Structure formats: C-alpha cells, structure tokens
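Worksheet: one structure, shown below.
Here the complex is missing a single protein chain, while all its other protein chains stay put.
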Amino acid sequence: MIKEFVCIVCPNSCRLTVSEENGEITVSGNECNRGVEYGLSEYCNPRRMLTTTVAISGAVLPRLPVISTAEIPKNKLKRCLEQLYSTAVTAPVQSGDIVLRDICRTGVDIAASRSIYRKNDRESDEEAGR
Amino acid sequence: MKRVEIDIAVIGGGPAGLAAALKARELGAEKVLILERNIELGGILQQCIHDGFGIHRFDKRLSGTQYAQLFIDAVEQSDIAVKLDTMVLEIGADKTIYACNKSEGMLEINSGAIVLAMGCRERTASQVLIHGDRPAGVLTAGAVQRYINMEGYLPGSKAVILGSGDIGLIMARRMILEGLAVEGVYEVMAAPGGLTRNLVQCLDDFEIPLHLSTTVTAVHGRKRVEAVTVAQVDGAMKPVAGTERRIECDLLVLAVGLIPENELSRAAGVEIDPRSGGPLLDENFMTGVPGIFAAGNVAVVFDLVDYVSASGEIAAAGAVNYLRGKLGEEKSRRPVKAGENVNFVVPQRLGRECGETTFFLRVSSPQKAATLSCCSGKKLLFKKRCRFLAPPEMLTFTADASGGDELVIALKEEAGRR
Partner (left out) sequence: MRKIKKALQKAFPKVELSVGLDDRGILTLYGECASWQQLVDIGHKAARLPGVENVVNELRVAGQRIPQKDYRPLRDAGRSRGLAADVDVLIIGAGITGCGIARELAKYKLDILVVEMSGDVATGATKANNGNIHPGHAEKPGTLKARLNVEGNRLYTRWAEELHFTLQRCGAMGFITSRWLWPALLYGYIKALKNGVEGVQLVGGRRAVELEPGLKRSAIGVKGAMWLPTMALVEPYQVTVALAENAAENGVRFWFNCTAADILTEKGAAVGAVTTKGIVRSRIIINCAGVYADEISAMAGDKSFTIHPRKGVIAILDKARSPAYDCLCDHVTFETVRRTLQKSYTKGGGMCYTPEKNILMGPSASESPDKEDLSTSARELAYAMGRGDETIDYSDVIRYFAGNRPADYSEDFIIGMSPITAGFINVAAIQSPGLAAAPAIAGKVEQIVAAAAEERGEPLERDPGWEPLRLPQPEFRHLSRAEQEALIRKDPRYGRIICRCETITEGEILDALRSPVPPASIDAVKRRTRAGMGRCQGGFCQPRVLELLARERGISWTEVTLKGEGSRILLKSNRPRAEGGADK
C-alpha cells in the first residue's frame, strides 16, 4: 500500500511517500530524518489533539471549551465527539478539571480548557426583574 | 463623574493587555488598571478553543483559552485593578481617559502612561467587494467562531470559506467537527495563507478542497444565502470572465484579513503607519504621543499570540521607564526603513540610544531562502539566514541598534540555494 503525506514538522513541507511491502514500511521524499518519523506515525497510527466544547449550565456562557490531555487516534475522533456532544457539566469549572476520563477507552482524558464562573446572580435578577 | 488616578492604564484585557499589565506590575508600577469592554478578560482568545498557542513562550501547544487562562489567573492573583464591561470612549492627548460602565457611570481616568491594547477587527464583505445580495448567512470567521464556540449555535449547514489564512482553516475544521459541510476554501492569492500544519490537519484530514487564485464575487439569496459565485482571478486579482462557478451553500464565512482598531488612537492624536495599520512606534512601542504606548494587534497584526504577549511586555517596560522619566524627550528619531522584500517593520523609528531592540517584520513576497540584514549606513548590525518566508508569517529578531543613522532592514535572496 502507498500513501502520501505532507510533512508538517518544518516549513519545508516535504511531500512524503510511505509504502508498505511485505510488512516493510519505507518513507521517501523526506529531506531530513524527522520526516521519516512523521511519515511512519501518520501511516501507522495517526493521532490528533481534540478540541471542542461541551454544554455547561449555570455559567456566564452556555459552552465550556475542552481539550484532550494527549493526542487521540484519528479514527476515534468521531466517536469521542459523539460522546462529548451529549455531555453536560455545571459551573463553576476550573481550567484543567477533567470533564471525561479515558474517553472512548483511548486512555486520554478530556479537560476543561478555561475556568468559568457561575452566572452572576445580580445580573440575572436585573434581567428577570425588569 | 468618578475620577481615578492611576500609574498605567491598559486599554484592553486580551493577550497584549494582560501581558502588559503583568509586566508593568512586575517592573514596579504601583497602580495598574486594565479596562476591558467585555464581561471577562482574555479578549478574542476566549473564542479560540483550538490548540497551537504558546509554542515559543511555553514550549507547549495550548488552546487559546488555556493560554489566556494562565495570564488571567496571574492577574487575579496580583493587585492589578480590572474594570470589566467598561468601554473607553475617548483618550485625550493629555492622557485623560473617559470610560463608562453600568455600575460606576462615567469615569475620568488620569494616567501616567497608557498602553493601547484594543486588538483588531475583521474585514467585511463590502471591504473585499463582494456583490450580489445581502442576505443572512454571510459572517466573518470571528463571528462564526463566537456563535459556535461561545454561544453554542450553528449559523449554517453548508459553508463556503473565503480566505485560507489560519483563521479560515481553523474554522473549516471547527465547522466539520460541528457537523456542517464545508464545500471548500477559496483563496484569492496564489499561495495558501495558513501554516502547512493547518492545511494538513484542518483541510486534508477532512478532504476539504482548497482553491487558490479564486475568490467569491457574488452572494445569491434575498433572505438567506442560497449560493455564491466564485471566479478565478488574474495576476491583478481581478476576476476572470468565464471562470464563474455557482456553488450552493447557506453560509459564507469571510476570513479576509484583520484591521487594527485604532479609532481611539487616532482621536488621541496618534499617527498611524498606513503599511502596518498601527501607530508609528519606537523601540519601546511608544506612539508619537509621549506616554501612550501600543501593544498587540492594535500595534500591528501579529500571527502568533506569543509575539502579542511579547509586544505587551515591551510596551509595559517602556511605560514604566516613561513614568520614571527614563525615556528622554527625543526630538528626532531615526527611521527604520523597509528594504528589499520587506513590507513593513515595527518599530518604525528608534531613539539614538535604543539598545537591544526587538523588530517585527513581514515580507512582501515569498522567499525560499534569504539573508536578513539590519544595517545602519554601511555598518551591519545583525544578520541571519531565513528559510521559507511568506507574507502571512511574521519575522522577528533582536539586535542592538544604538547609534548611527537610519536603519535599513532587508531580505536578500540567497544565490545558489533553493
């Protein structure tokens, strides 16, 4: 099997070709060794950071941004999102608080990427009592 | 009217303002005040939930919100005063600030020094001469980002994005992850505006096509967007007749550039550099009005938040020195000239004894390999080799630029190298 990638390790943006023959994987098109490493990981086990939001109640905003504590296998991103999209948390939340542990058995946690306070009571009174 | 006396007033609580306030306090300014128009600190970073922030400063790939949180936590632990939900209405040349908010009414703030950190705004459909109808569903990337990431609503189901800078690319991925279809990203320039990493991880990962030298010329739909017309452009960026293509979509996302928000600065008498869009600055990031400094995207649109913070710290150090009377009243400042393939340089002028100075510049056209040189007359002050230069990316270096006359910064193509 042959796959092509653009290396993102440096701005040179080498066009890598990764081919697999009889269980042997070779990377070509790279100008430096870091390209081999990148090509292999993209071919064998591509991983991505996951950032999105979850619903939050009682906060000044209705959404809490979250981030994975490590990269997640690319093919599991969709399932992780599904799970996050039915997750809701309640304010207050501190940046770094874990929202979901070991999401989709990836071994990676999902953490709040900001702190968020409870909705100011005074503010909501004013809006309700107009 | 409530009167406030302060040493340093920082206008804007985004990354530039936060860094400036913290630095000013660290350097010993007693009373530091941040004036923020939003209901919370962090500025536009609060809607930047994607990662990739802080690589230079923290050697980490933080989300925009995480990056902001580090500074916000530090400000909250300090004795820096913060006024949220407070709008600055006017800055006088005498550095009197008029601001207002709900709880205190009108404020008259007398400040020893001011750091402007108001950030920038986005260019709109009219500014890139898009024609046709004016329906709902045409939004800037920042507005879409706010609606999706902070307010929790989707402004469309099938999007076309104009602009391949990092903001456009990031929004392409964001919308895909939120279940929208992204028909394609269109870029008027011949080269993509964003980083390769984003081209790979935001477009290639989701098989979103990028169309170079192509722009959106018209919007169709009288109430909500129904389609857009795209066309290829020639070398002069003019649409080529006969290349028009109609694309069905219900959302047009515009990521077509940022403009420093210098309306307050102008009214205060600050002179603006038409090339950078920000004030004419010296090595302390002081504007032409003594005691008024500028930092972050109001000074010049940076590509990385790390530089935004750095510029805040430069301005803060300058402001503290100004308060202590250490910045001499220099009548004449030496110009810093943009030489070969340099579009603009900040700072634009230097004091005689400016010492170690950090320069930020952008190139005019892409270069594979070039030598950056900073010369004062025939004297070479600084030189370094650079690779893969492109206009969207900012270049920075620090050099001792004291003495001599005008400075010229240039990028000369390296012969024989690819």
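Here the chain labels run A and B in written order, and each chain numbers its own residues starting at 1.
Everything below uses one rule, namely that a residue touches a chain if its C-beta (ideal position, glycine included) is under 8 Å from a C-beta of that chain, and two chains touch if they have at least 3 such contacts.
No experiment lies behind these values; they were computed from the predicted model shown.
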| item | value |
| --- | --- |
| Candidates B:Q77, B:S103 or B:S332 - the one touching the absent chain | B:S103 |
| Touching the absent chain when the full complex is considered, from B:G152, B:P335 or B:G404 | B:G152 |
| Residue ranges of subunit A at the interface with the undisplayed chain | 53-55, 62-63, 85-88, 127 |
| Touching residues on subunit B - with respect to the absent chain | 1, 37, 85, 87, 89, 98, 100-106, 108, 121-122, 124-127, 129, 131-137, 140, 142-143, 146-148, 151-157, 178-179, 218, 222-224, 250, 263, 266 |
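Methods note: only the chains that are shown with their structure count from here on.
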| item | value |
| --- | --- |
| Intercentroid distance (Cα basis), subunit B paired with subunit A, Å | 25 |
| Subunit A-facing residues of subunit B, complex | 39-40, 42, 46, 49-51, 61, 63, 65-66, 68-69, 72-73, 149-152, 177-178, 195-197, 199-201, 204-205, 387-388 |
| Interfacial residue positions of subunit A with respect to subunit B in the complex | 5-8, 10-13, 48-49, 51-53, 55, 60-63, 65-67, 74, 81, 95, 113-115 |
